[in-house]
Structure formats: C-alpha cells, structure tokens
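Left out: one protein chain. Kept in place: all the others.
A and B are the chain letters, set down in written order, and residue numbers restart from 1 in every chain.
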Amino acid sequence: MSNVDRREFLKLVGAGGVGVGAGFMLAESAKHPLEHLIPYAVPPEEFSSGVATWYNSVCGMCPAGCGISVRTREGRAKKIEGNPSHPVSQGRLCALGQAGLQVLYNPDRLSSPLLLDGASGSFRPATWVEGVDKVAGALSSARNVVVLSRGIRGHLAQIFERFAGSLSSANLLQYDFAHEDALYVGNRESFGIDRLPYYDIANTRYLVSFGADYLNGWISPVHHSLGFGTSRQGGHDRGYFVQVEPRMSVSGASADRWVPANPGTEGLLALGIAQQIVAMGGYSGADRDAWTSTLAPYDIASVSQRTGVNDDIVRQIAEGFMHTRPGLAITGGAATRHVNGVNTAIAVNTLNYIAGNVGIEGGILFNPAAPLATTGEENRGAYESLANLVTHAENGSIDALLVYDTDPVFTMPADSGFREALEKIPFVASLSSFMDETTAMADVVLPSHTYLESWGDDVPEPGVGFSVGAVSQPVVAPLYNTQAVGDTLIAIAAHMGHSDAIPWASTEECIKDGWRQVHAQGGSGDFDAFWRSLLQAGVYGRNIRDTRAVSLDPTVVAGMDANEPTFSGNAATYPFTLHPYTSMRMHDGRGANLPWMLELPDAMTSVVYSSWVEINPVTAEELGVRQGDVVEISSEHGSVTAPVYVYPAIMPDVVAMPVGQGHSKLGRYAKNRGSNPLSIVAAQTDAKSGSLAWAATRVSVAPTGQRAKLVTMSGESRELGRNIVQTTGGAAGSAGHSAKLNSIPIKVEAV
Amino acid sequence: MVLVALAGMVVGYWANAAFFPGTSPQQPIDFSHKVHAGDNEIPCQYCHVQARRSVSAGVPSVNKCMGCHLEVATDRPQVRLLTNYWESGEPVPWIKVHDLPDFVHFTHKRHVAAGIECQTCHGAVESMDVVSREAPVKMGLCLACHRENEVEHGTDCWTCHK
Partner (left out) sequence: MSFLDRFIDGWRRYRRPGYYEKFDYAWTMSIDLDRCTGCQACVTACQAENNTPIVGEKELAKGREMQWIRIERYWEGEYPNAKLKFIPMLCQQCDAAPCETVCPVSATYHNQDGLNAQVYNRCIGTRSCAVYCPYEVRYFNYNNHHWDSPLEQQLNPDVTVREKGVMEKCTFCVQRIRQAKDHAKDDGRRRVKDGEVQPACVQTCPSEALAFGDRNDPGSKVSQKLSDPRAYHVLDELNTLPSVVYLKKVDADAG
C-alpha cells in the first residue's frame, strides 16, 4: 500500500463506497424477493383467505384423548387449543398436545414409502403400488404374522381387527410403554371392573397420590390439572393434596405435603393408612371385623419401618383422609412399575373403599360403556406379550411383523432382547410416520398420515364419568405422499385378494359407518345433519352414568403375596434404586423430536435439550460429585452416562432419570442426545399384570471425571429473601367460580 | 467520501429499480383492470370478494374468472392463457404489486367497513391496463389519513405493528 497516494486512496474509498451502497441496496432488495399471490384453482367451500378456520378434532399426542380445536389459515395448521366442549380438556391443552403442530410439520417426517435396498442396506423411496405389493406379497406367504401397534381406540380398531382376521394366522398386539396395566388388573381383581374409573379430583377435598404424577403426564394430565385447579381455589374449601413418592415430581411440588417413601412400598403405606382408619372406627361396613384382621399385619409400626415414613405422618394422613370428605387416593407411574404393581393398585383401591370414596362424587366413579360399539382396548397387550413375541421370534416362528406408531426398540430394555428378536423376523413392515428405532429395522416403510391429517374417533380413557365419544377429522390436507393407516391396511388386504374382509372403502367410511350405528341408537334427525353437527362439536355424549354399587372383599387383600418389592441387583454392588420417570414433555420418548419440547425447560430442573441424573445433595457429596459432573449409572444389564443434577427432593438412596431422551434415530432433533434409562433396567415383570417393572432396578453411580454443560433455564434457584413467590396461611382460600363437571357445555342427550 | 457513498446508494437504488421490478411487474397473464373495472364497470369487490370480510382482499380463484370467461371473450389470446390454467387445474401465479413489509398488519375489512375507497391506496386502478404502485403506500399516508379522520387510537403503533 506504500505507493498509493492520497488521491488514489480516495478513489479507492470512493469506489468502495459505491460498491458498498450498491451492495447494500441489492442485499436489501434480495431480502424482499417477488411475492406471489396464488389463488386456488377452485377454492374449498369454507375457505376465505386471511380468515382463520377452526376444526374440532382429537389430540393424538398421548392416550388421554383430549378434544382439540385447531386454527388453520390458508390451509395450514397454526395453533392447537383444547376443544371447549370436550369434557376431558374443556378448552385447555398441555404443552405436548400443542406441539402436535411440530409432528405435522416436522422436517424429519417420512414423505413417501421406502423400500430397504438389500445391497446397500439403506432405504430408497418407492411408490405406494410397489410398497403395498411388497407387503402383500410377504404377508401372503407368511404363516405367522404379528400386527403390533400403539393403542388403537375407536372404530379404527375394527379395521385392524378385520385386517388381522383376513390373514391366515395373525396376532394383534397393542403396546404403549406408559399404559397402566397394573391399574386395570388391580381394578378387575378389586371391583371386577375392567376400565379405569373416573378420578374426581375437582370435587375431592383430600387427595393422596401414591406415585402418580397426575399433573405431569399421568394418563390424563389436562383433565387432572383442571380438577386440581378447581379443588384448590374453585370451591369454598380448598382441597388438600398429599404426594407419596421417592422423588419429588411436578405433582409433588404442587402438593401441600410431599412424603418420601421407599420405592415400591407405596401400597404398604396405603394399607397402613387403611388399617389406621379401620382402627379409628372410620369403617362401619358389616365386614368390619374381617377387614380388621386382614389389615392387622399393616400396623403403624411395621408400615413405618418398611416404608421409611415416620409414624406421625402416617397417622396424620390417616386422620386427614378419614375426616376430610370426600377423599381420593390414586396410584400409578413408577409406583405401579414394581414387581408388586398390581398389589399396590389393590392396596390403593382398598384405601378408597375403606374410607368410603368409591362411587361418590369427589372419589372414584366408574365409567359407563362408551357410545361407540368398540373402544379398541380389547387387544391391549402388556410388556409380557412383547416378551412372548421375542421368544417366538427367536424360535423363528414369526414370519412377518407389521408395526405402527409404537417404538419398542426404544422403550423396551436392552435386556429384553427385542432388538435382536426383530432382526430374526424375516419381514418387517412399518406404518409409522417417523424413522424411529423400530422403523429403522423395517424392510418396507409405508408411512401414515399424522393424526392432524386423518379420520378417527375415540373414547377417552379414563372416561369422565358419563358416556363420551369423540371424532377426529383431518384439519389440513396431507403434506406428503403418505396414507391414513386404515387406508393402507385396506389397500394391503385388497391387494391380497381379501377385499371382502374389510367392508369399508376408506377409514373415513369406517368411522362414518360406526357413527351411523350410534345415530341409530338415539340420535335425532337425519344422519347427515347429525354427522355435520358431530364434526362441528367434535364430541358426543350421553347422560349415562355407572352407579353400580361395588364391594371389595377382604380376601382380595388377604390373598395378596408379601407386599415387599424386590429389586434386580444386590444392594452391596448396586446401592441405589433407579427411578426412571416420565414427563408430559417427552412422554415415552415421542417428544424428543419436537423442537418446542426440547426447548421447554424440564418442569422441575429447568434443564433443556439433554438428559441428566438426579442425586440427593448429601449423596452427591458422599460420591464427590457436583452439578454437571458426568457419572456412569450401571445396572446388571448395562450402563449409561449422564450429567449430575443435584436434586434437593429425592431420597438419598434413589437416583432418578427422565425417560424420553437417548434416541439413536427419530430425526435430527432427537438422535444422539442424552441417554435412555430404560435401556439399563432389568426385564423383570409384575407377575399379575405382566407389565415391565421398570422402577425396580438397582444401580451403582460412578464419577467418570468428565464434566458436561448442563443447560438450565433458571438462574438463582433460591429466592434470597426477594420474596418473589409469596405464600399465605391455610385459612386464606378464596371463593372463586365453582365449575362442577356436571355442567359441561357438551351436547348431552337424555336416553 | 460521504457524498460518494450516497452516490453509491443512488446507483444501488437505480440497480434495484432496474433489475428488481416490483412496482409494475410482468404478470403471467396480461390482465387489464381498465377493461374490467373501468370499461365494463365491474365493482372491485365482485372479484376481490374477501376485502370486506378479511384482512386480505384476496385474488379471485381461477374458478371465479371462468365464471364469466367460459362465455365471454373466449377467443382472446390472454383469455386462452387463462383457459389453459383452468383446464390443467393450476392456479395463476400472480405477482404482488402492493406488498407491505411483514411488520405491517393492514386489514382490508376495517377500511372497507369505514367506507374508504380502494383508490385511496391503490390509485386509479380502473384506468390502468397494467397495475403499478402509484399511491405512495408508506407510513406517512396511513398516519395522515388516520389523523384526518380522527381514527380512534389511529396513531398507536400497535394499531398496525404487532
């Protein structure tokens, strides 16, 4: 630059200036490329550009079955809210339900059929004709076929049933990791009733939850939250909430009292409370003496010693539960995922029965039959049925597997051998919408529409105390070259020459046909008008209630085996109990590919994106680990690593890990992030229900010497005297509006 | 130096205007507003039917155009182009002439309801063969009108920006 004189320098600067100016303007104009106004060739009837259209449907993000209203603009789904007329959600919706939009618009959705190319071992896009041909061909020559899906509810289940029936030998199997098998078996053994009852949290005044995180993902979180809010400040006296669990959950944080109890002893504590109530004269049934002797082994001293709960606390809860009416006890989550899961469920039923909470408002109410001909719950299989599938597959007696929207390779423990068994099955076809761990092992993928693009109907489970059914309808046109799962099954059956097996031309026809029967039973007017109003409402109810009187025989409890839980791994080598827990955010892992859910801080720890292991502060000190230190958590069946989160509300001999992360597949957002605690749990079951005892594994924790950046969204975790969250004494409950569940603005037809 | 930079801006602006036409772009069909709205006196909202009930005025669907053009002037070359779109079931990819920045949320409905003439912002479209952006649709125009008509809170920023 030394030979550039001043004049030339200015010239250069000038030229540069011109360049910068021109460049700036060009860049600015490039930011605003030509915008088009593209009208429809023929607009749909209800279309109005710039005007939002709302559709009622049913949420497909978890099995609760909340009614949703979806806002669409120019044919695109913009927002999901709860359907105000639907008795489960009443206009509200959880975070995961709202993130359904990111399932629909997920960049990693499968957009066309895929065939596994034998030579390269990778998938290649194919046409539907090719895909259906391949599957139909494989199924025609197969002797034993298994159709494995998530829980399918409503009339769609009939297509699955008829499809399986059309094959020479096919097993239908529905598996959801989070399904509460133990509660179903417990209810059957206690009351002879197969469905879940309605837990009337809204009207209860004293709730004891034994491990059920009812506000954060447990079976019907939105409805439970509505009930919680109403019970807290919606009536004249404020409900009191007790939470019994080894690690404080979201419901524990919201409870008035959090009671840590040894893992797996929740049922013991329930019986201890029941024993106290009987002893205090709180039970006056004719079989009082029988109960007194049945519950005698659960005296306060022994229960206190076995559960680790101070006897004063047991007594206080017993008194509160006996005197504050109506009361309600619930259980679920990790508490029923021990080898004594069903016993825990029966124990909690017993407590409700002894305290007089069965069949009353504010207690548990039984659900009447659904208005639909089928609920679809009939083919539900527990973990054990998948374990059987593994055995059969290893024997080579399964020729083909059709899997839809369930991911056992991720949710089953490595110890179960599911992955290896899947490799032994000669032909696997997946109908899932995403490349999850199970779909990745398929030979053919015939991707299905998401729930926002499909027809369906639903019976919410648990119900709401009266007879309810709901319809889901497509809210947007299909984005990709996918098909409704029912239509795919119809196409496969037709290709195999079984077109008479499934009498409907499409899923929509099947759903509509089902509702024709509902209409015939009591609908008014002509069917088309009924159907139209049904779709507009999104929900249909009948004022039918199940008021049968039930009794619980003391022999059910007397006949229970020892209630003590057993664990995999000896206490000397594996000193900690692993407490995996599910959350609304990730559910069983399905939230892990949704950016909103990854960025949503964990409710308790505020960690985003990754997974972690929660350790009591005292234990952490003993282990010599700090927040963010990576530790190895090992069981007899494997190990995972995770950064430590020092958690103030967990028992010292328990370590907790969130379920949902640790995917190796499922798209760019989910894969290779965090770790999956389910991969190291022992494949042991609760013998009575056959469900996986995923909370009954012992582990050791060893520092690895590494540190990880644990991204948390909270700043200072203590208030430091700033008095930000203010509290007031117990008497200050205020009168608010009282929303009784009977007055839901739903179309209720008297029968 | 500042002057030179300013000159650069001017050149850039010229380049922008010359190479990125936006004010009167070449449309896929040489549609004439003069023929329709001017000579034949078709009311604006006969085709831009959304204007009175939506934020956007909307452009007519091909279906709507064909409502007349199945019968009217079917032999004109430009109408043939339209018929081609119709027969192939394709929409016409019109190019936006009046395009506001994304941070401006204008609503046609409110303005139509208030009796504002379309021409106030769009110019005398009925006399244009090729529509171009004639009225200076800038914030000054909006504010002047809001002030003059004493629109309730018409100068609150959040009336248009949100």
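Rule of thumb we're sticking to: a contact is a pair of C-beta atoms (placed from the backbone, for glycine too) under 8 Å apart; a residue touches a chain by one contact, two chains touch by 3 or more.
Every value quoted in this text rests on a predicted model; they were computed, and no experiment measured them.
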Checked against the full complex, the residue among A:53, A:140 or A:254 that touches the missing chain is A:254
Filtering A:37, A:77, A:493 or A:592 for touch with the omitted chain leaves A:77
By the document's definition of touch, the residue of A:35, A:312 or A:599 touching the omitted chain is A:599
Chain B residues touching the chain left out here are 101-103, 105, 107, 109-110, 113, 153, 156-159, 161-162
Contact residues on chain A toward the hidden chain run 73-74, 76-82, 91-95, 98-99, 101-102, 104-107, 215-216, 221-222, 225-226, 228-230, 232-234, 238, 240, 248, 250-251, 253-254, 256-258, 260, 479, 584-585, 595-601, 603-604, 606, 608-610, 616-618, 648-652, 668, 709, 711, 713-714, 717-719, 722, 724-734, 737
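Note that only the chains that are shown with their structure count from here on.
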Cα centre of chain A to Cα centre of chain B, whole Å, reads 49
The answer for chain A against chain B in the complex is residues 10, 13-14, 17-26, 28-29, 32, 34-43, 48-51
Residue positions on chain B within touch of chain A in the complex are 1, 4-13, 15-16, 20, 22, 25, 50, 53-56, 58-63, 85-86, 89-96, 99, 108
